[in-house]
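One protein chain is absent from this view; the other protein chains keep their places.
Labels run A and B following the written order; every chain starts at residue 1.
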Amino acid sequence: MIYRETGQFKPTYRSDSAVFPIPQDRWVVVAFVILLTIVPSFFASEYLLQAILVPILIYSIAAIGLNLLTGYCGQLSLGTGGFMAVGAVACYKFSTALPELNILIVLLLSGLVTAGVGLIFGVPSLRIKGFYLAVATLAAQFFLNWLFNKVAWFQNYTPSGTLTMPPREFFGVLVTGAAAQPHHRYLFCLGVVVILALAATNIVRGPVGRAWMAIRDMDIAAELIGFRPFQTKLLAFSVSSFYVGVAGALALALWLGSVETAEAFDINQSFQVLFMIIIGGLGSMLGSFIGAAFIVVTPIVLTNLMVYGFGLEAVTAKHFEFIFFGGLIIFFLIVEPHGIARLWQIAKEKLRLWPFPH
Amino acid sequence: MNVLNAVFVAPFLDMADSPAFFFEVVIGGLMSGVMYSLVALGFVLIFKASSVFNFAQGVFALFAALTLVGLMTGTVPFVLGNTLPGMPAFVAIILTGVIMVGLAFLVERVVLRPMVNQEHIIMFMSTIGIAFVLEGFGDLMWGSEVKVLDIGIPTGSFFYLDMLIQVFDLWAAGIAAILVVVLAVFFQTTRIGRALRAVADDHQAALSVGIPLKTIWVVVWSVAGIVALVAGIMWGAKSGVQFSLSLIALRALPVLILGGFTSIPGAIVGGLIIGVGEKVAEVYWGPLVNGAIETWFAFVLALIFLLFRPQGLFGEKIIERV
Partner (left out) sequence: MKLTKKLLLGGALATLLSSPFAVSTVSAADQIYLAGLVYRTGPYAPNGTPFANGFKDYVELINQRDGGVNGVPVVYEECETGYNTKVGVECYEKIKGNNPAIIVPNSTGITYQLIPKVVQDKIPLVTMGYGRTSGAVGSVFPWYFNFPTTYWSQATAIIRYIGAQEGGMDKLKGKKIAHVYHNSAYGKEANPTLEVLAEKFGYDLTLLAVDHPGQEQKATWLQIRKKRPDWVFMSGWGIMNSTAIKEAAAIGFPMDHFIGNWWSGSENDVLPAGDLADGYKSATFHASGAETPLHKDIKKHVYDKGLGAGDADRIYEVLYIRGLLNHIFALEAVRRAQDHFGVKVPSGEQTRHALENMHMTAADWNRIGLPGFPEIKVTCDDHEGGHPVLIQEWDASAKTWSVISDWIPVMKDVVRPMMEADAAKYAAENNITPRDCG
């Protein structure tokens, strides 16, 4: 009995439909977010902040985006990398063209641009389903990569084709560019993640989310009872692309600083975000975070363990890292095919009943 | 006006200008297409029989090619202290085929059996795990140097009616044709072939009728492994055996969409169409935009076909029931 739910009742519908109806849950989440705000800012090393925490936050946003599309609406998409590239390029163009614009507005605009692009590439989804749709979205991936590589206007005519984010401030605090303090970047990312995650949670709990889940589960039946599949799917593509675009913009602005879009947001990036949501749990907000953390942290931890713990050569460690990473994926999928978030859910349920078995 | 002319008129004039070269491009495209089909065949086999999209197919090809080179040159680390002698190509190929069958056994036992009747996307993810493991293992065993694969396929080129034809490509086409015929016969006429199709439809139904799922899966993954070996040999002989070999799987994906995920003739026809489409587009329309449009053009071409036939040219029509 990790906590008692007895004696808790909701007098109003409004309180009953809260995001965290049980007060203990709410307190834990709020406390966790506060902990995440304070502890890393003061105690985490620069390496932890720049190479682990910020990427996890950024990938969480991308994973949430893809989860909305694939986990909640059932449309498999492999164009995530291309859409992140759209977000990054939009962010770059907006901030270089309008230097006085607040970075938050720039992020918002980048997301909106990506949402528009996602809308266009979501049109085939009316006719095509399943793995065919996934491979069709690859067309978006490769086309967008080629476009940003080829058309020099997107890169502001730099000869190398690399986008470099200029230093920008957020209410007087430098957050982009190499001079920005790691914990400032981290806090900014955390803020964006909290806002977007809250928005996503509320979207999926509302009529829009339910429409998506209806389409995912049985789209013909859903159409029969009145859902409009085309509009619903297009909305899913746009909202998902908004999130992915914001993630791409953040990746350029706060994490990498400089990207070559064809290399940083290539097909492997698309696969990586897909792995995150599958391992984390399709159709689960918590799953997006867990998946992002798993995919970012596991290779680094494995390599560090092998190189510094066991003293292996860097290259041998890399080979073993591949083997163990693949093995871990298979292991987690066998143990819980619905993702690590489901494992957590089961654990929580068991804890609520503990010490009773059922 | 200039743009319209450049896109819709000039390339065709170009083609008409030197028809011999146009046919050379087409033939080159057909040959490339055959190479893609070899890779796509492996995907089709596994998807047909177990509805699993085997992400690891490219890595299978790489692993098979690495094993073959290792056996031929006698460099197999961790086995008998690296003292294995080199062996002739014929023997090495057979031995590698056996190893791929062994790999199929392993995959079935460790990965597929615990995941019977899981959702397709979960099984897809598990093949990604297999891909990582095999890649790391292959690197560990044989290193990342480019290895030369030479089993005696003649190289060189000759002129036929003013067109440059490469001997290697002709051999590749021949080998692919033989492979397709063998596979088609296997699937249509043998009991195992029918059982494979039953399993592709529904695992649990096939089990309940008494079809031994485990055996079927081992058979199918073995056949896919051998197809991967052939693909690995052809691509390895063409451009050397190294990590990049596994990336050819990506070039085969448009072939799959076009031809249908479940059709062997579809893989061939799809491959030919994609090959020709790619090359013609790159040579005649590429220079307008400074080139490198091959990759996305292939996907766009496949996408256009899909809009008219959502299951691919030869794929099974998807019948959905409410």
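The definition used in the following text is that a residue touches a chain if its C-beta (ideal position, glycine included) is under 8 Å from a C-beta of that chain, and two chains touch if they have at least 3 such contacts.
Given the structure is predicted, the values throughout are model-derived calculations rather than measurements.
Note on the undisplayed chain: of the listed residues B:5, B:117, B:157 or B:204, the one touching it is B:157.
From the options B:99, B:151, B:207 or B:292, the residue with contact to the chain not on display is B:292. Residues of chain B that touch the chain left out of view are 18, 21, 24-25, 28-29, 31-32, 139, 144-146, 148, 155, 157, 164, 166, 235, 238-240, 242-245, 247-248, 251, 278-279, 282-283, 286-287, 290-292, 294-295.
Those residues of chain A that touch the chain absent from the view are 45-48, 50-52, 55, 96, 149, 156, 158-162, 164, 166-167, 177-179, 255-260, 262-264, 297-298, 300-305, 308-309, 313-315, 317-319, 328, 331, 335.
Quick note on the criterion: only the chains that are shown with their structure count from here on.
If each chain is reduced to the centroid of its CA atoms, chain A and chain B end up 32 Å from each other. On chain B, the positions that touch chain A within their shared complex are 53, 110-111, 114-115, 118-122, 125-126, 128-137, 139-140, 250, 253-254, 256-257, 261, 289-290, 292-293, 295-296, 299-300, 302-303, 306-307, 310-312, 318, 320, 322. Those residues of chain A whose C-beta lies close enough to touch chain B in the complex are 76, 124, 127-132, 135-136, 138-139, 142-143, 145-146, 149-150, 218, 220-221, 224, 267, 271, 275, 278-279, 282, 316, 318-323, 325-330, 333-334, 337.
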